[in-house]
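One protein chain is absent from this view; the other protein chains keep their places.
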Amino acid sequence: MQPINCYLGVSAILFCIGLFGVMTRRNAVGILMSIELMLNAANLNLVAFSAYGPKHGLTGQVFAVFVITIAAAEAAVGLAIVVNLYMNAKHVNVDQVNLMKW
Amino acid sequence: MPFDVTELVIAIVKALVVFVALLSIVPVLIWMERKVIADIQIRIGPNRAGPFGLLQPLADAIKLIFKENIITQGADKVVYFFAPAVSMVPAIITFAVVPFGDTAHILGRKVLLQVADVNIGILYILALSSLGVYGIVLAGWSSNNKYSLLGGVRSSAQMISYELPLGLALVGPVLLSGSLSLREMINAQGRAGVWFIVPQFLAFAVYLISGFAETNRAPFDLPEAEQELTAGYHTEYSSFRFALFYMAEYVNMVTVGAVATTIFLGGWRGPFGNIVILQPVWFLVKLFAILYFFIWVRGTLPRLRYDKLMKLGWKVLLPLALLNLMVTATVKALAPQSAIPIMSVLSLVLVAIGVIALTIISARSTRTPASGLREPSAEGAFYTWES
Partner (left out) sequence: MTGQGVAFAVLAAITIISALLVVTIKNIVRSALFLALSFVGVAGLYILLNAEFLAAVQVLIYVGAITVLMLFAIMLTQQIMSAKISQTTEWFWLALPMALAMLATLIFFFAMRTYPVNPAPDALAVGTTMPLAEALLKPYLLPFELASFILLAALVGAIVIAREEKPGATD
């Protein structure tokens, strides 16, 4: 098997790509996609530690199940907000949503 | 794990056999569909190409392949070329976990009549069937055509909605057999001495109805409604790419039928089931019975309106699937040993109630004036309205 650091490295790279996406995307859907990438990176970490951990347990996998649940809920609500934003503003660019800013 | 070349060869041969068998069922199925629908509509159906019109699908395929391959202006070319393959591949590889027989002894080796015995077989099937929607959505989007896009968006909503009852319907049999592996589920049906259609009739009904919707078959063929969407997601497709979509629909149908056969109808089990050579035959017989039912439904029921389709999925099928799951889980928790007989009695009661209710409803509806059709009259008009 690969040493655990390989998985941790992939997870770190994935997380940073997601972070970069969140900071640079204009499109609200694009931001949501980047957040999903970051959650996946976290999941990969959890599952890797679950497989390699000092005590054999499924705690990491259980946590990953919860993260997937939360991600599904987050995607549903987030996309609902995006659709609502589109109905009100006719676009989904987050940098133009500045009605509350002064 | 020691690497064994013979095992590899066996695996490749099995995969090839299943692949070729699956692709050669498709033309048979197309021919069967046209003949059965023709029968229902009192026509003859294809009868020119070959005996009984058997070569008609072949002629159709040759015609399609020699047609011009049109790409619309402004289409996203990569996605446009990619979409038919995306709708085809999940349908084919789902078949990898479907067992079509028990263990055969060939040249002194034990060969499992199944491409791969995955211990999460049902999850694998559900995961792959959820990918089928991509082909349709992408085809609709990349065609650069409003009607295609509408068809694609409609179908994505439809398929996401019907995946829930489809998946929940499969949980009942999983609870009864205590395993996610399809092979183990067939063995459980053998041990119980009864096919799971008996204790899980409600789940079977919900699964089949959701299966119609998942494969975009009538009465749920809204993504390709000719009258409203000028055919929907594949309007702009022609030639071989259209043929791929057409084939994908039938491969999907075979896959849904095969899963229903395996989980609810005992798979390869049947009389003289311990003769290995008969097992694939039993499997095919049951599979074609379900496929005949698919075609029968298409020839009989009119297409549903879109809002009614959504209502049926969310307000009828999903609660029914949940109810079935709840009852099965309760029975299994209270009486783990005799869960299957109890569920069988319950579903027989359910079927009896359903038959009685349907009889009463149909007896009432014959009195309404909507059924004012007379017998064929002497003037030659087939049906005339009562004045």
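By written order: A and B. Residues from 1 in each chain.
Note that in this section a contact is a pair of C-beta atoms (placed from the backbone, for glycine too) under 8 Å apart; a residue touches a chain by one contact, two chains touch by 3 or more.
Being a predicted model, the structure only gives us computed values, none of them experimental.
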| item | value |
| --- | --- |
| Which displayed chains the hidden chain touches across the whole complex | A, B |
| Residue among B:Val26, B:Leu113 or B:Val133 touching the omitted chain | B:Val133 |
| Residues of chain A (touch criterion as defined above) contacting the omitted chain | 1-10, 12-21, 23-27, 29-30, 32-34, 36-37, 40, 43-44, 47-56, 58-59, 61-62, 64-66, 68-77, 79-87, 92, 94-95 |
| Chain B, residues in touch with the chain not shown (by the definition above) | 74, 76, 79, 118-120, 123-124, 126-128, 130-131, 133-134, 137-138, 141, 144, 149, 152-153, 156-157, 160, 163, 180 |
